[in-house]
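Note that one protein chain is taken out, while the other chains of the complex remain in position.
Letters A, B and C mark the chains as written, and numbering starts fresh at 1 in each.
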Amino acid sequence: MSDLNIFREEARAWIRENAPRSLWGTSGSGPFEGYWGGSKDLEADPDILGWRDRGIEKGWTAPSWPKEYGGGGLSVAHEQIIHEELKAIGVPRPIAGQGLAMFGPVLLQYGNDEQRAEHLPKIARGEVRWCQGYSEPNAGSDLANLQLRAERDGDEFVLNGQKVWTSHAHLSDWIYCLARTNPKAPKKQMGISILLADLGTPGITVRRIDLISGYSPFCETFFDDARVPAKNLVGELDEGWTIAKAILGHERSSIGRSIARQPGSAEREVVARARKHLGVGHGPIPDPLLRDEVAGLGMLEEAFHLTLARIEQSSKSGTPGPEGSISKIVGSELKQKRFELGMKVAGILGLGWEGPGFDDDDLEYTRDWLRSRATTIEGGSSEIQKNIVSKRVLGLPEGKK
Amino acid sequence: MSDLNIFREEARAWIRENAPRSLWGTSGSGPFEGYWGGSKDLEADPDILGWRDRGIEKGWTAPSWPKEYGGGGLSVAHEQIIHEELKAIGVPRPIAGQGLAMFGPVLLQYGNDEQRAEHLPKIARGEVRWCQGYSEPNAGSDLANLQLRAERDGDEFVLNGQKVWTSHAHLSDWIYCLARTNPKAPKKQMGISILLADLGTPGITVRRIDLISGYSPFCETFFDDARVPAKNLVGELDEGWTIAKAILGHERSSIGRSIARQPGSAEREVVARARKHLGVGHGPIPDPLLRDEVAGLGMLEEAFHLTLARIEQSSKSGTPGPEGSISKIVGSELKQKRFELGMKVAGILGLGWEGPGFDDDDLEYTRDWLRSRATTIEGGSSEIQKNIVSKRVLGLPEGKK
Amino acid sequence: MSGHTAPSLLLNDEQKMLSKTAHEFVRKRAPAARLRTFRDRKDEVGFSREIWKEMAQLGWLGLQIPHEYDGLGLGFFDLCIVLEESGRELMPEPFVSTLLLGAQALLLGGTGAQKKALLAGVAAGEKLVSVAYEERGSRDFRHVETVARASDDGFEITGEKIQVLDGHLVDAIIVSAATGGGAPTLFLVDSNAKGVTTTQQFRIDGQSSAIVRFENVAVALDSVVGELGKGAALLQTVFDRAAVGLAAHMLGASEQALADTLAYLKEREQFDVPIGSFQALQHRAVALYTEIALLRSVVLAAARVIDEQPEEVPRFACLAKALASETFLHVAKEAIQMHGGIGVTDEHDIGLYIKRAQATYMTFGEPSQHRRRWAELHGY
Partner (left out) sequence: MSGHTAPSLLLNDEQKMLSKTAHEFVRKRAPAARLRTFRDRKDEVGFSREIWKEMAQLGWLGLQIPHEYDGLGLGFFDLCIVLEESGRELMPEPFVSTLLLGAQALLLGGTGAQKKALLAGVAAGEKLVSVAYEERGSRDFRHVETVARASDDGFEITGEKIQVLDGHLVDAIIVSAATGGGAPTLFLVDSNAKGVTTTQQFRIDGQSSAIVRFENVAVALDSVVGELGKGAALLQTVFDRAAVGLAAHMLGASEQALADTLAYLKEREQFDVPIGSFQALQHRAVALYTEIALLRSVVLAAARVIDEQPEEVPRFACLAKALASETFLHVAKEAIQMHGGIGVTDEHDIGLYIKRAQATYMTFGEPSQHRRRWAELHGY
């Protein structure tokens, strides 16, 4: 038996022994599903807190980070086995969120030792929660157009400007953000740096954003002469764009996959809604047009999952195909179609916003439907994805825009 | 009773008296439906020739042209009444085609007296058939890119180059074409002139083009040191583009309308094919998905015809809306959808190219389906039409392309 | 329908003036942003009674109501002009409940006394009337579980209707209830009648509605609207008109959503150019414009046909509502997408359009139901 197989058995045993029963089957075990920690979003469930503590103890909140930074010192392959074994029984990771999934890896790769020592252990212990400050009102698809100014003043940078879509900023302790440190750089991709800021810094304010679906984790974060120590610069001054692009690429490829739920689940969900709302407990859906649409959705879903599987298999075999770039496009379209069809079968019972006469499932579904309109916009709009595929995969000539 | 109403009664009476019974109900009476005349496409039907002769005699082959040029000397309003009365009983115009519909009006507006006197009477008498030389292999959507060279040499222009999509060139006697008379002009829209050429001129050769549907009236026309008298220049030297644009605009707005057949006919045609091929003589089309698609087609057709009616009513009332620009887009899509659906209901019996096992109607339908693929390309592709609407109607900023 | 046989699709000078005045009124007085205010304070009315009154004073509520009931005695076509403008700002005022359902039911099936009692009040903006026909257990208005049992001097109605538009606000409700044999009959019920209770509902589109419960509600014989047992046919005729009127509202909403989107495409810059200079977005905007142009023709024709060719109404009602549903929803989705991130925020108005689009899509029949009926009407 190979080392990894032995490790898998150990991991499986440890997880099943230590993960509280109440958490089994509660999570897809993804990097963003579970308790995010930090000082503001206090968790009361003792099982969740206990599981966090067992994970910290074991070093498995960040299995592949060095032990000196609170990690487990394991290889990425070992880490993946842990996550697979969690997923197998639907137990969330002991801690989840931006810090572990996105910011920690950035700091490991681009930060300095002092920064790593300061920030990583607190992330691994779930003490500090991070959020990301990228987009701005005039820097969405054209992210490089960002205008948050960071001016050096002695040992500090003075930040002025605004970030938007800073998810969970109201629940976070720190933010890592892109700022313009040299407004005179010859190209707008130049002169950008990555800075870290304590959200408690005077001059930083956070405002929540509601979506058409209602409550959302999105925020706007305003900077008004907010002073940040110069040591909070990650990487080289004015050279943050390269790092930012790497993070974005990682994010894009993970979004398509994150949309993917259990294969067949979208189809089953819509069928169940059809049965509920059309009053047919079993057998064929009586409306042949609806049935045809549901089957079309089911086929698209299956094709999408098979394509994800193919991409995964190809990348494992060392010959990743260019199809990865389309998973965001297809995944988000699939998600929208699912909710559109689920709304269609509900008829007027899908029109509730709140209150009497609508059941909770239907109310939630309607909010999810509205929320799904953002799927083709966030994380790089479908239009941007198509531009990328057109240029990088199909090799079509750059338009003059 | 108004003058026009009196004239309508006279026209109706004359037409019903003179139009041979065999021609009643044979035509939509449009400007391109009927006998095109000329020296090459000889017609044998004595009724058609007789009707032509009665029309010439009466001056009603070109009712609104001046009498001196073989016309009827009537107003455009009178001409329209004649055409409406022809349409009312489905009798073709005494002569139809490019010369009367397109070239004659150009010559009337932009030609000189000598040119009018030379060419118009022969058109009005159906003696000379004309074709149009606009597109070239490298000048399709980008028509102004045309390269047919016309160099002045004494009293002649020497033509070298090629035209394509010269419909019916093989049956025509003359061609009016756009040629580049000044290759050094600062913009490609400048330095273009309109020239007339006898297709019998040495150096001009015509080659037929087959389409995916088989035989077509399209040709390529090659010019190899073809010499044309300088007096065949229409309008000012190097200033032909303005005239060409006017002709094109006229052509575009007429194409959408020309696609429009009898309202409801597309729907009835597809229903009839469904009945034939699904073996149901009456009652609902049994496949609910097909029935839904047919109804969708019928609705689109009705909406299209209502929109054409609205455009017509608006233009009569002197306030034409901008909707006219979309009739080509919608009309061509409607046509393609009609044939796609008609093919769908035929199943494998729609797969015949020729010969045994397929009936003539199905064979013709299949060719028409293939031919319909050109509808969104010819006469200004849908893409070009959309660019025009985007810019001129919606006022969206010109892309850098 | 060829040029010379199509109904007239043009507005006369008075109608053009009406359109312009209504446009200005709606855009100025009734901005879509109101919907958020009503929603956030859980407003018990959900619209502005003052604006409704003002529109009455301008004559707009009585446009189609005959002179004898203090209306202007014009046509349904004229009413549709105002409805179209009401759609631009997604007005939640009781157009559908009162003008398209209640008043049409009375005009088509009401007795002289019923009309007299209500229509003048409707024209004056003082009375609201709705039709209660949706039930939880049935998606077909021909099948009702609410029953009207014959009593000594009339009927007793028992049952529950849901999402009755303005049901908690109206003065009178026309309710469908099964009489002998199960066929529905329409009854005019005073909202204050004993046994009528209402519960306000909150929908995504901000259109006021309520659950209306009837518990042994006694009504007299002369409260029948139309004929006994023939409520389904009357309702169908009412819905045909209501569908056309709603389609006019949806046309206006689609036009405004596109107009706002075009403005945004011209103003929003990314990559140093207005995003409206990107050809992919241009072609999609043209597609929306094209759909709306077709919808406009169809709505005008359907409205005209209601006034002039009653036998053609079912065909045109199917056509108008099917196209309106597909077009409005498509426009609303694209409008959000082209607005990008701010398009999905609650604070921007453009996101309100998709909520109304979904609600209107589901009202008076989905497109596939209209296509099926269209096919039947065309004999296939």
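As a working rule, contacts are C-beta pairs under 8 Å (C-beta built on N, C-alpha and C of every residue); 3 or more make two chains touch, one makes a residue touch a chain.
Worth saying up front: this structure is predicted, and the values here are computed from it rather than measured.
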Missing chain: touched chains present in the view: A, B, C
Touch criterion as defined above, residue of A:L308, A:L363 or A:I377 at the omitted chain: A:L308
Residue, one of B:E17, B:D113, B:D155 or B:D210, that touches the chain absent here: B:D210
Absent-chain interface as seen on chain B, which is shown: 135, 138, 140-142, 145, 164-165, 209-214, 278-279, 287, 289, 343-344, 347-358, 366, 370, 373-374, 376-378, 381-383, 386, 399, 401
Chain A, residues in touch with the chain not shown (by the definition above): 260, 262-264, 267, 271, 274-275, 282-285, 288, 291-292, 294-296, 298-300, 302-310, 312-314, 317, 323, 326, 329-330, 383, 386-387, 389-390, 393-401
Chain C residues touching the omitted chain (full complex): 278-280, 282-283
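FYI, only the chains that are shown with their structure count from here on.
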Identity of the chain that, by mean CA position, is farthest from chain A: B
Chain nearest the overall Cα centroid: C
Inter-chain centre distance, chain A versus chain B - centres from mean C-alpha coordinates, in Å: 57
Whole-Å separation of chain centres (CA-atom averages), chain A against chain C: 41
Between chain B and chain C, centroid-to-centroid distance (C-alpha), Å: 44
Where chain B touches two or more other chains at once, by residue number: 288, 292, 399-401
Where chain C touches two or more other chains at once, by residue number: 273, 277-279, 368
